[in-house]
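A single protein chain has been omitted; all remaining protein chains appear in their positions.
Up next is subunit A:
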């Protein structure tokens, strides 16, 4: 319990003793080394298809989501109503009260996905790809529901249940067990590969990106200061929770984060209602931009790539992380958690991301050329020019601030809390991958947790470009292995789906609510 104040004092002492110049050069050094080390990995994941500028990984995700959608007969639409009933608890056995409910598994998974992806990620997509990126983001969200359904069903079906009642699940478990069940070779190797990428994903998107954007928000309000200071403070708090077991911090976050989410959506709704006369125009921009690009860098393809990339980064469909979170649910029917999980991309991407995109579009932060009606590019020609030259969280903040002047302060708090809750979620996902590789045990777990905290400092100190590239690359690398395995395992899910659907139709599966 004394650890946190001691660390805080150490941070303050370091902050006052180090000169600002030394600190900035330390940030630059961290950034340079980090960019050099991760460069080749990032290039491989985002390599374009031969003769095009289209990254192969984006096609990989879209094709998979489309195949799952067709293979499962548009499960995301057919079982949407049933998914809502499951979340409401209509099919939950009262004798199982006190176990993890469908709602809780969904809320936990959502707290890992709803966050900076919805605030900063959407701004990045719209800033580079224009409003048209939103159309592709919504499409990716709708298709991604089927990917999520597939992986989360398997996550519950093949989880490990230990004698003490605790559970561990996720792609590493369903890949190794599922391949063995089907008599396929290579399951163990794929599971190991997934775990390695999951650890990198946890350190990248689940950690460094969060720390980086949290620092950007805090320094935007209190003035510029070295990122490593934010990093050390964040690392100290995360360390206190995941190593020190200080539940009070996690408990406060659990309560406040959903409230922040509601506040964020509420504020977006208020802005949209106040500007309701512009909603039609904004959707017009979204549709026109989706197919013409409206002058953005890369045109229609640029909008499409940004939309799909940021949707995948935000809702993580096909990535496999949600399967780890959903696997803790209490149910006799693994497929039910699949149904519930398909609501995740809907809430995260189709609803929340779209609201952010609409607010940014309506706010007028994106500068339009009055003569052509197209968007103007910034000096580098890499993104749309914005009022005040903002990007990422800064753009979202400015967009909300143009309608509700005090909202940037609330958003800053929300970003910090979202970043924190996402870090806590991903520390768990990374830990599960780590223990799959190195075994469960106190020293093994502590090693990962310490590495996780070190990366928070690196993430806060590095600049956005290299961090966002590595974060994306690491998360998408998980999807490479996960989706490859899902193609082999999807027939197991269809068997479950057919069995459940027929029992539901025959009345064998009954609602407990009368």
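What to note about this one:
The rule is short, and it goes like this: a contact is a pair of C-beta atoms (placed from the backbone, for glycine too) under 8 Å apart; a residue touches a chain by one contact, two chains touch by 3 or more; residues count from 1.
Criterion: contacts and distances are computed from a predicted model.
Its UniProt record calls the unshown chain "Nucleotide-binding universal stress protein, UspA family", which is the correct pick from "Probable tRNA sulfurtransferase", "HAD-IC family P-type ATPase", "Phosphate-specific transport system accessory protein PhoU" or "Nucleotide-binding universal stress protein, UspA family".
Which of A:168, A:195, A:230 or A:315 touches the hidden chain is settled by the complete complex: it is A:168. The chain not shown here is touched by just one of A:234, A:429, A:448 or A:476, and that residue is A:429. Residue A:100 is the one among A:35, A:100 or A:450 that touches the chain missing from this view. One chain is missing from the display, and on subunit A it is touched by residues 89, 92, 94, 97-105, 107-108, 111-112, 164-168, 250, 254-255, 257-258, 324-325, 328-330, 424-425, 428-429.
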